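My structure is below; once you've seen it, I'll send some questions.
Of the protein chains in this complex, one is absent; all others appear in place.
Naming follows writing order (A and B), and every chain is counted from residue 1.
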Amino acid sequence: MSQADKTDAPLDVQIEADAASQAAASVRQLNLAQRLLRHRSVIFGGIIMIVMLLISMAAPYLGTIDPAYIDPTNRNKKPGYEAMVQDQYDKEIQRTYWMGTDALGRDIYSRVIYGTRISLVVGLAVAALSVAVGLAIGLLAGYVRWLDSVIMRVMDGLMAIPGILLAIGLVSLSGATITTVIVAIMVPEIPRVVRLVRSIVLSIREEPYVEAAVAIGTPLLKLLARHILPNTMAPLIVQGSYVCASAILVEAILSFLGAGISPETPTWGNIMAEGRVFFRILPHNIFFPGVFLAVTVLAVNVLGDGLRDTLDPRLAKRI
Amino acid sequence: MVGGTAKRPPRPTGEAVLEIDGLSVALPKGADREHAVDNISVSVAPKEIVCLVGESGSGKSVTAFSVMGLLPKGQLAPVAGRIMLQGEDLLQASEARLRDLRCTRMSMIFQEPMTALNPVMSCGNQIDEVLRTHTTMSQAERQTRILDILEQVHLPEPPRMAASYPHQLSGGQRQRIMIAMALVLDPVLLIADEPTTALDVTTQAQILRLIRELQERHDAGVLFITHDFGVVAEVADKVAVMQWGRIVEFGDVHQVLTDPREPYTRMLVSSVPSMKPKLRGAREPAAYILQTKALSKTYVDRGFLRKSTVVEAAKDVDLQVSRGETVGIVGESGSGKTTVARCIVRLIDPTSGDIMIDHYNIATAKRGELHDLRRRVQIVFQDPYRSLNPRRTVGASIIEGPMNYGQRRADAESRARELMDLVHLDPSSLDRYPHQFSGGQRQRICIARALAMGPDLLIADEAVSALDVSVQAQVLRLLDDIRNEFNLAVLFITHDLRVAAQICDRVLVMHKGEVVEQGTAHQVFSNPRHAYSRALLDAAPGKDWEFGELLNAER
Partner (left out) sequence: MFGFVIRRILSTIPVMGMVALLVFLMLRLTPGDPAAILAGDNGTPQQIEEIREALGLNEPIHKQFLIYIYDIVRGDLGESYFFKKQVTELIAQRVGATTSLAVITLIITIVVAIPLGVIAAYRRGSWVDQVVMGFSVLGFSVPVFVLGYLLIYIFSIELRWFPVQGYKPLSAGLWAHLHRLILPGITLSVIYIALIARMTRASVLDVLGEDYVRTAYAKGLKNSVVLMRHALRNAAVPIVTVIGIGIALLIGGVVVTETVFNIPGLGRLTVDAVLGRDYPTIQALILVFAFVYVLVNMLIDLTYTFLDPRIRY
């Protein structure tokens, strides 16, 4: 910085020192990746998420059997139950049911492991879609004045309908498939993203550097892409992670209430829904998937908090 | 060179109420320097006003907060020295003792009257809280006392003021409430931390007068923190000049302002623009680049089941600027000066009137035509920290405009290098990001970005107001130079009369959305015709001092 300013005498000392100190400050600010990797929450949440992803991908190789396989001889068994079963080569082998079996004799362990897939797919899909759709609508609302009031009235209406109820309504109308469940969970999340994006756009467009960009003739699309969109990224990543956590929860709740993906499909919610009947004798039918569910959601939430702290500290004040 | 303070009789030098002796305050590890305040000594006698003056980051506020024991915990801590309040060392005092002393022996008022009062408590209650905390007075006694002190700070209708909430009062009134709260228990020391910086100049003058009056009546010593030498000249008995946490010079106000011993003080004092307009050579009348006719901007807030509010932010503004000329618009906040600037750049659409650039009308220009006109009018904003996109290199910011108009990247970049040179910055720093530059440097970059468009008219909207006085002087000089070099028309918007006096050929005075007076700078400053212009000039702090002449005399 020393030669950056070329004006005369004693002032330079001060300006230089000033600039030097600022440069030093920026060096101390580690780059983003490093800061992220040093944040406890990011590490904790990130590792659990990676483990869950690996589990979902490697589900067939983790000592599981067909999660839909019904074995009438081994129904309602407690965790740790051992039995002789036929493997894929029709050979009799000893198998331990680490998490017991359900009322149809299906292996809970296999169902829980395979259930990871649905939860992650739903969580990630809802997060990505609601952020993408919300971003598009939010930009429109923030930049096109006449659309703003129309969009925001619709969003107010959507926000007034409690999310789970809206999802239940949508699923029960259109029948439960994984696609309809994703859409049904996504719709109630969109207004929150729209509001976030809109409020960022409205405040950023007042920033002098955006006004300066208008004054130097920057066309609208470039203005959005260069000066406004980058400001929405950090909050959206954070918001996306919270949406992901809540989507995983809501999917489980829908399944649990019988309004979700069809009962044969192994989802954590479905396993727990089936476990309700024999809860007094076999509480683990609820607790095993419950723990997986809680840990996954916790990991995503903690990851979200960590991302918020590193990417966008101001967001802590919003809700 | 007769100073305003010369009229006052010399103060009796009694026992000091406050004596700061060798105080050092440590900054957290990894800061740009070790100490926020480094081994400073100052004393304040009863009935005396001592000004701590310095540029931003010099440690003057830290000193004030150290005295009150209000330094942010865990970040700043006194590590050496003594702070003696009437012989009692505050650095040794317990938290409980400090609480007892606050508002009874020492009080503080702050910079932002808009936020310094609790918005959900009535003003009377907030003063009452002081009395309830520190005295055993009965309700009736307290009530009398509150009304009495509100009377003393010259608030109209004290009972109504006591019942009102802060948001119902103006900035000046709130600062009066703060002063009343600070002085209600007759403290021996009043600390004023930039108490008038957030106020308009006419309000500022009233508050300064009030502080002087009450300080005399209550026999209090005042430690007055400010960055403004005009204010120093107006109120100080003694001045301590701070730089980088140290006191560079401490002495009688007259001596410091007229005969500074230290080069730094001399530089600061000589950077203060003079209220006397520079005599500029008479100009050949040239064709107007910019001409507004009856320019108006009205905001209407239509209420449902409540009164609609109509604000005429600008009303029938006629102004002309020609090539090579700097025209100033001066006025207080809310006068409409910035509204006019934003209309001319078409950041907002005027409600009515014409804005002619040559013979094109910007006020009604449609998209394509507006796009062409934008090149010809450029603007530099007030806040250097928000005027550049923090995510883009300064080079990218400068070449963005020309490239929007089809210039090739290579050409735009070589032009950007020339411009960096022109604004006295190193062309090789084009690939740096804004946070690597100081405020003054950023403002130069903004000027370069504007010049890259090759404009005919440059609008400077409070462009030097956020800068320290020494940096301000440089940027003003730069603006003057480029105006001459490019024969630019400059529209200079400012609330600071001194700055206007130094840079403007002609001046418009705006008040409540209307132009109340316009004329050459010389004419407006030496012989204002409109009552409001006179009041404005009269209120300028330290108007009788000729700071800038010091430097000129020496050259």
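Operating definition for what follows: a residue touches a chain if its C-beta (ideal position, glycine included) is under 8 Å from a C-beta of that chain, and two chains touch if they have at least 3 such contacts.
As the structure is a prediction and not an experimental result, all values here were calculated from the model.
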Only one of A:32, A:165, A:225 or A:277 touches the unshown chain, namely A:165
Quick one: say which of B:120, B:140, B:287 or B:410 touches the chain that got left out. B:120
For a quick check of understanding: of B:23, B:36, B:50 or B:68, which residue touches the chain that isn't displayed? B:68
Which residues does subunit B use to touch the chain missing from this display? 68, 70, 98-104, 107-108, 110, 112, 115-122, 129-130, 133-134, 165, 167, 178, 181, 304-306
Residue positions on subunit A contacting the omitted chain are 153-154, 156-166, 168-170, 172-174, 245, 249, 252-253, 256-259, 272, 279-280, 283, 286-287, 290-291, 293-294, 297-298, 301-302, 305, 316-317, 319
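We take it that only the chains that are shown with their structure count from here on.
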Subunit A - residues contacting subunit B, complex: 1, 3-7, 10-11, 14-15, 17-26, 28, 207-219, 222, 226-227, 230
Residue numbers of subunit B touching subunit A in their complex, please. 30, 32-33, 55, 57, 243-244, 263-264, 267, 345, 347, 371, 374-375, 377-379, 381-383, 386-392, 397, 400-401, 404-405, 424-426, 429, 433, 435-438, 440-441, 446, 449-450, 452-453, 470-471, 474
